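This report concerns only the one structure given below.
Complex shown without one protein chain; remaining protein chains in place.
Here is chain A:
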Amino acid sequence: MSCGVVDEEEFCRCCRLLLQHSNGVGDGWSWEAVRGSDEGYLKKTLLRSVPAERSVPQKHKEPGSDSEKFDYCHLQTEEQEKQGVDASSDSLRPDAEEEDDGVCGAPAGSSSVLQFEYHILYSCSYRTPVLYFRASTLEGRSLTLEDVWRTVHPNYRLGLQSRPLDAITQQEHPFLGQAFFYLHPCRTEEFMKPLLQMARDQNRQVNYVLSWLSVVGPMVGLEVSLECLKQQQLHPTTPQQLRVPLRGSIQQPKTL
């Protein structure tokens, strides 16, 4: 770790530590082993409530867009009208006769909820961890890259976009082969170098993956708990006996 990169062995060790701590406090990280290999990745799913103005647009159509993907609500109405599925039709209002007074009103909806799935993988070419993620609505529809950019907090958006390469891009997941988004690792070494140097100056051991995650995670809504970061300072030496569980050996804990 003389420079800003990390080798694969150290990456795995850091992941094991992160997992151990996460399991202790129910932070929701799990290890997904890749079938037929000893490789794998850390995974966490998270629900995020995104303010309406940064959420998936429902009513407008992006100029030049060739599809109705931005226009779910409109399509729904149109479709329902065309097909005769109409909310006012009696057959569709099973509860219509009697209002239920045992239901509490939902708080005014100024935000919408999105499901995010984060994966931490090792990149052999950059020799750094890479953050992959995907997101969908509660209906199960995946977000497009444009949608994802919209969910990024404005404070981070500018910084991410002004990088030489748009930092959030689409990329095929190396293990799953499905389209994911990822934070481009081209700058990782650059920002990790001073961070590691500082730790070394203070004679402090760092968990590379955790430190890296605390920098890149928040950009895409993944906060790293202070507790976790504190933990790594309290316990600079690491228990070697903890192993990343292999496929099927434990039930994957999952927290939403």
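The rule is simple: a residue touches a chain if its C-beta (ideal position, glycine included) is under 8 Å from a C-beta of that chain, and two chains touch if they have at least 3 such contacts; residues count from 1.
The working rule: contacts and distances are computed from a predicted model.
Matching "DNA-directed RNA polymerase RpoA/D/Rpb3-type domain-containing protein", "Cytoplasmic tRNA 2-thiolation protein 1", "mannose-1-phosphate guanylyltransferase" or "Ubiquitin-like modifier-activating enzyme ATG7" against the UniProt entry of the left-out chain gives the name "Ubiquitin-like modifier-activating enzyme ATG7". Within the whole complex, the absent chain has one touching residue among A:Gln20, A:Ser123 or A:Ser136, and that is A:Ser136.
Taking the whole complex into account, chain A touches the unshown chain at residues 21, 25-28, 47, 49, 67-69, 72-73, 75-76, 79-80, 83-87, 89, 91-96, 98-107, 111, 113, 115, 136-142, 144, 164-166, 169-172, 179, 184, 223, 225-228, 231, 251-256.
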